[in-house]
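The structure is given below, and queries will be raised subsequently.
With one protein chain held back, the other chains of the complex are shown just where they sit.
Here the chain labels run A, B and C in written order, and each chain numbers its own residues starting at 1.
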Amino acid sequence: MALPAKLQNDLKQFQRVQQDLQSVAQQRMSFDMKLREAVHTLDELKTLPDDTSIYRPIGGLLVKAKGKTEVEELLTEEKETLEVRLKALERQEGHLKEKYTQMQKELTEALDKAGVVAADGSES
Amino acid sequence: MALPAKLQNDLKQFQRVQQDLQSVAQQRMSFDMKLREAVHTLDELKTLPDDTSIYRPIGGLLVKAKGKTEVEELLTEEKETLEVRLKALERQEGHLKEKYTQMQKELTEALDKAGVVAADGSES
Amino acid sequence: MALPAKLQNDLKQFQRVQQDLQSVAQQRMSFDMKLREAVHTLDELKTLPDDTSIYRPIGGLLVKAKGKTEVEELLTEEKETLEVRLKALERQEGHLKEKYTQMQKELTEALDKAGVVAADGSES
Partner (left out) sequence: MALPAKLQNDLKQFQRVQQDLQSVAQQRMSFDMKLREAVHTLDELKTLPDDTSIYRPIGGLLVKAKGKTEVEELLTEEKETLEVRLKALERQEGHLKEKYTQMQKELTEALDKAGVVAADGSES
């Protein structure tokens, strides 16, 4: 059954929001994992003597850090950057979720009126 | 041919047990490989002089170990944790296998009575 | 509907050009990424003291470099090789793109005459 042009258009937009939501959620999870690793590494470093020899990767190389403090500063900076970006992604994800729920509701009603049942993004 | 509701339900449960069994078997193999690697690394370390310089990974960093003994202690701990989790997974896998065999038997009989042949989880 | 032998042949050649173009574009992107990494590593090295201890990978080993200068020389060489190969790939990609556009135009016209619509490489 052919849907009215407006509904077809709304469904396409709904699917785009769904894809954006998935993509943002994936990014958010990836940043969350990086943040956890940075925090975990910082915790582990705390347990080590100050004069521990540490190498960090630059490109394919391993370069000796000036000391534990230098590495902790670099990691803390990275951690803070990750936290800022994570918060931005969480906000974005929240907005997309709201939009998604709203569109889903409107589409379900519109499809209902048009005599179609499903509103999970697939035409019946 | 439509199956009776009870049989359909039993088949779904059977498939869930099958999936659980596969997932647990995969985890068991993954822990088994980690355990083998830990054991192999400990064996290799034994052949090295006590004052050998060793770096171990923390996050993306490489951090110098206090000495061979420290690394051997960390690895032995890891090995023991892996052994405990491996045993738990093996037990879980055993229970799931029993359940699987039992359900398979019951389903084969039930499908037989219902006049259906296969009982590998797929409806005929 | 069967296409004339000449058109079928032209379509096959067109598809081959399309595949070559994709393969060259992928190689170009891969070399571009390697170049960016080399440039980035050189930039990072500049910020480090001259006597920084650096290890570079050889096979699965990590081998201590004579010094920062040695690593910078090796990386600069690598960078220059990458730049030369990247330019060659960009030229090749340019030629393939021209060929692709030309063939697409000719095929669209030929298929048009033969009463067929699409010219994206798929027969209708």
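In the analysis below, a residue touches a chain if its C-beta (ideal position, glycine included) is under 8 Å from a C-beta of that chain, and two chains touch if they have at least 3 such contacts.
All of these numbers come straight from a predicted model, not from anything done at the bench.
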Exercise. What chains on display are touched by the one that is not shown?
Worked result: B, C
Seminar exercise, completed: Among listed residues B:Thr52, B:Thr76 or B:Gln102, the absent chain is touched only by B:Thr52
For this session: Specify the residue from the set C:Leu3, C:Leu48 or C:Leu62 that touches the hidden chain.
Result: C:Leu62
Exercise. Of the listed residues B:Leu11, B:Val24, B:Val71 or B:Leu111, which contacts the missing chain in the full complex?
Worked result: B:Val71
For this session: Pick out the residues on chain C that sit against the missing chain.
Result: 55, 58-64, 66
Exercise. Taking the full complex into account, what residues of chain B touch the chain not shown?
Worked result: 37-38, 40-41, 44-45, 48-49, 52-57, 62, 71, 75
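The working rule: only the chains that are shown with their structure count from here on.
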Exercise. What graph shape do the protein chains here make by touch: line, ring, star, complete or other?
Worked result: line
Problem set entry | Proportion of interface numbers common to chain A and chain C (over half same, under half different) | different
Exercise. Can you name the chain whose C-alpha mean lies closest to the mean of all the C-alpha atoms?
Worked result: A
Exercise. Taking each chain's centre as the mean of its CA atoms, how far is chain A from chain C in angstrom?
Worked result: 30
Exercise. Touching two or more other chains, which residues of chain A qualify?
Worked result: 55, 62
